[in-house]
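Note that this complex is displayed minus one protein chain, with the remaining chains in position.
And then chain A:
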Amino acid sequence: MADKRESGRVKELQQRRILDEPARRRRQRKALEALEQDNFQDDPHADLKMSKKAPKFEESIEIGNIGQISSAKKKKKNRTEYFKYRLKKSFAALIEEEQLLSTDPPNYFSASTPPSKFPERHFCAVCGFPSSYICVSCGSRYCSVKCLGTHQDTRCLKWTA
């Protein structure tokens, strides 16, 4: 009989999943990366297939000069291809390259600022007002029981990384 006597609150607490520190940091990083995104949605023209062969309106084809035009065009195209290939570097690649060069400061890295010397302020993840409490499961901030309820119903562990 003794094993049946247990507190509902304790049981609930034990079942609750709690994100560990690395998972919380991962979440935070993802949220910050989202702030750098150019677009949230997918390319609306992704399914369009443009026919490359069809002449454009601004192009005029004069008979007799076709050979010349096409060679000039080819050259231009090669050049564009060259730029595409030569200049295609992501920001991450550029940073890596800069690190490898390891030029003396001042450089890109010396210009970054350290964390502020002022204490961090905290705001409720739901309503945006100053908050005093931390969600036990995921570490988000909340300010009231009402906001905690909203947080648990919508965000807390809904899309867990």
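The rule we apply is simple: contacts are C-beta pairs under 8 Å (C-beta built on N, C-alpha and C of every residue); 3 or more make two chains touch, one makes a residue touch a chain; residues count from 1.
Going forward, contacts and distances are computed from a predicted model.
A.B. asks: Name the absent chain as its UniProt record does, using one of the following: "Translocation protein SEC72", "Importin N-terminal domain-containing protein", "Actin-related protein 6" or "RNA polymerase II transcription factor B subunit 3".
C.D. replies: "Actin-related protein 6"
A.B. asks: Could you pull out which residues of chain A are in touch with the chain that's been left out?
C.D. replies: 28, 31-32, 34-41, 43-45, 48, 79-80, 83-84, 86-91, 94, 97-98, 101, 105-108, 110-118, 120-121, 123, 126-130, 154-155
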